[in-house]
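With one protein chain held back, the other chains of the complex are shown just where they sit.
Moving on, here comes chain A:
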Amino acid sequence: MALEISPQSADGSTPSSFLDVRDLRVHFPTEDGLVKSVDGVSFTLEKGKTLGIVGESGSGKSVTSLALLGLHKNSRARVSGEVWLDGQELVNLSEGEMRSLRGSKVSMIFQDPLSALHPFYSVGSQIAEAYLVHHKVSKKEARERSVEMLKRVGIPQPERRYRDYPHQFSGGMRQRAMIAMSLVCDPELLIADEPTTALDVTVQAQILDLIRDLQEEFGSAVIIITHDLGVVAEISDDILVMYGGRRVEYGTVQDVLEHQEHPYTWGLMQSMPHLSGDVTQRLNPIKGSPPSLINLPGGCAFNPRCEFRDRVPGDRCLTERPELLPVLGSDKHIAACHLDADGKAEIRGTADKAVK
């Protein structure tokens, strides 16, 4: 297996970035074999910045985020690699130590707020509980804080709604309550796992703007996990594209969305219809379906679905796993593809025409 080298993880020193994930691996042993859900993922994130992780279902996006929160402890998952948060390594922390970080320093917004909120307790008391766990305050103070958070995220009549149960909230309001709960302790890192997938487009726009505006106010780092490139384009600074548990492309939003370097990213861009696209043009889907994580294709994991593997001389796409190499003319942009720069430029020319 070729070793992935990323610029920041070559040495073993303490990182300078706020969040530094190095060669994270999450493997699940099953009866059918070893499921390599996340296989060597590295990225960095500064405070006040947003990273978007994009990929299809089963690409390892959510498993990555659960690993950051240490939620694979006590499961059969095998987690390796390093996660440095503000100078502290998280993978080897004990469950107790992790617990004190979870909710206060790192918190999470889940995809489906109805199943993430407890149906038996009122929304307000669940938010207050998150505050009580991490702060030595009276119940009354926690309650006041909770009402204030409900107000901040735009829930009308927060004093009255404090006593309501999750089923009395609409989908958008539940997601707002989730955001209130995750922000109640001023976390420095906020992970949002498909926060708007279950919501309508008008509510999605409200929630995305709310996350962005609150981030600006709190100055936290945000990781947003989604399958929708539009959502990422709207609020992220950096993008990490995952395929089969590995990184295939990583860079700033401008780098990745305007100068895609990997055929999978091209495929994602071209398979989505756009509001300003040419309607006479057929969509150009990625053929086939996502790979099995037990038996990833050899060489480049994307090769069975790639239109351009014939352009690479020899059988390199089938036999040799492409390394993540820096893209010329950009300091952050890296991509894992055997195609040479000329070939990519040529293909991108035709791809851009298709999108516009």
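Everything below uses one rule, namely that a contact is a pair of C-beta atoms (placed from the backbone, for glycine too) under 8 Å apart; a residue touches a chain by one contact, two chains touch by 3 or more; residues count from 1.
The rule we apply is simple: contacts and distances are computed from a predicted model.
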Undisplayed chain, where the name is taken from the UniProt record, one of "cysteine desulfurase", "Protein-methionine-sulfoxide reductase catalytic subunit MsrP", "sn-glycerol-3-phosphate transport system permease protein UgpA" or "Dipeptide ABC transporter ATP-binding protein": "Dipeptide ABC transporter ATP-binding protein"
Touching residue (missing chain; options A:L71, A:V133, A:V203 or A:L325): A:V203
Chain not shown: contacting residue from A:D112, A:D228 or A:E320: A:D228
Where the unshown chain meets chain A, residue by residue: 56-57, 151-154, 156, 170-173, 176, 200-206, 208-210, 213-214, 216-217, 227-234, 257-258, 267-277, 279, 282-287, 289-290, 355-356
